[in-house]
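To keep things clear, I will list the structure first and then write my remarks on it.
Note that this complex is displayed minus one protein chain, with the remaining chains in position.
Up next is subunit A:
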Amino acid sequence: MSARDVILARVRAAVEGVPDVEIPRSYRGAAPASEGLVDLLAERVRHYKAAVHVVAETGVADLVAASLAERRARRLVVPEGFPEPWLPAQGFERIADEPRLSASDLDTADGILTTCAVAIAETGTIVLDAGAGQGRRALTLLPDFHLCVVRQDQIVANVPDAVARLDPGRPLTWISGPSATSDIELNRVEGVHGPRILEVVIVTPAAT
């Protein structure tokens, strides 16, 4: 018998006659979107020592320009599909991942600008799914500075909401603050292998 058949046979013998169980799902499920989610997301992301800005649609490009200037970030990776109106008119060198950048090229970039797929207010998490404006996973990993733009309508209340919205067929990266470790005496230190600086820009509709 193959290892596969042996293991499956062992499992069947082990659980024979064992009763099955019902799964109680009385925990909180998806919650309706509300005005408070922007503030909650901002507070929870800040808790991880990431910078957070809330800005109207028309102000995004200026805010990005100011942020790049402050971080002295000149060479920026901009994935395909990142909304053009959100990019500053000048003041940075735009790098495309086409043809595909090597890992060492990526390592020399000053930063990366992305959108996201979903943001979770309760946990202060942004989720990337390699969709438009996000690029492949390594792009948000090697540069030391990641600026992520979140539209208000992408914010959900909690984890069940996010899981329901996401497509498991895509590679997903859930990001909650900058890279961190607690391995030394359980002191949290921001910045190990991933980007040490995370900045999140929450975009509200221009009308509000």
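Here is the rule we go by: contacts are C-beta pairs under 8 Å (C-beta built on N, C-alpha and C of every residue); 3 or more make two chains touch, one makes a residue touch a chain; residues count from 1.
Going forward, contacts and distances are computed from a predicted model.
What protein name does the UniProt record of the undisplayed chain give, "Electron transfer flavoprotein subunit beta", "Carbohydrate ABC transporter membrane protein 2, CUT1 family", "Iron-sulfur cluster-binding protein" or "Polar amino acid transport system permease protein"?
Not shown, but named in UniProt as "Iron-sulfur cluster-binding protein".
Which is it among A:79, A:111 or A:194 that touches the chain not included here?
Answering carefully, the residue with contact to the hidden chain is A:194.
Can you name the residues of subunit A that touch the chain not displayed here?
Here the touching residues of subunit A are 2-4, 6-8, 10-15, 18-28, 44, 47-48, 103-104, 107, 120, 122-125, 130, 136-138, 141, 159-160, 163-164, 168-169, 171-187, 189, 191-195.
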